[in-house]
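For this depiction, one protein chain was excluded, whereas all remaining protein chains were kept in their positions.
After this line comes chain A, so read on.
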């Protein structure tokens, strides 16, 4: 089998004595969408934030293309072409679309000044591809609709040649049409060979978009499975009871008959 694009091995992090993520191992291959599932507080977002640099792992190993890397800050993650679309979108509401798209990576003129016009031109280009109806280039993003804000957040992740994309609830705030738009985008990015981690609560979304799922419960990995090998009910059983169905590979958090999980 090919080298995974990302390997997370035995990732651990604790907050004030609470083991939020406990020895979780997941991998991701190029052109693959892996859905991360679990209850609220299962540790999905926390796990992913260790990859995106928002949190520093207590223990564990991150490998990209087989090479071990150290991610201590969002800058480190970006240097490895890891881009994240956060559930909260992480936009500065008072700034316009271009400023948000390039936040932390502004284009500058030869004198070192921020080149707003060049950034606006680039923003117009990418928004033309992602969301052709987008026209409010000078308004602060708080004046935009949920879908428009989402497209700014997506544009920011896609623009910088991401190889690994993390999407935390990308469709939670969207209408039917925009959800469809995100689905099409994910298909296109897959074709380009990106690896995508998708966090979602929507089982329907997951089955439509993901190649593989990984389910977490109480900070531990219940198991992973190809979406083709499991049913809706199997997945719900994994999320709610921690029970691993026959089609899945059990993890350390899998509930075994007669033995309490963990």
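Definition applied: contacts are C-beta pairs under 8 Å (C-beta built on N, C-alpha and C of every residue); 3 or more make two chains touch, one makes a residue touch a chain; residues count from 1.
One rule holds in what follows: contacts and distances are computed from a predicted model.
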When one chain of this assembly is omitted, its UniProt record names it as which of these: "Xylose transport system permease protein XylH", "Multicomponent K+:H+ antiporter subunit G", "TIGR02186 family protein" or "Putative membrane protein"?
"Xylose transport system permease protein XylH"
Can you tell me which of A:3, A:65, A:108 or A:145 touches the chain that was removed from the display?
A:108
Considering the complete complex, of A:95, A:183, A:236 or A:249, the missing chain is touched by A:95
State which residues belonging to chain A touch the missing partner chain.
52-54, 73-75, 78, 84, 86, 88-95, 99-100, 103-104, 106, 108, 112-114, 116-118, 120-121, 140, 143
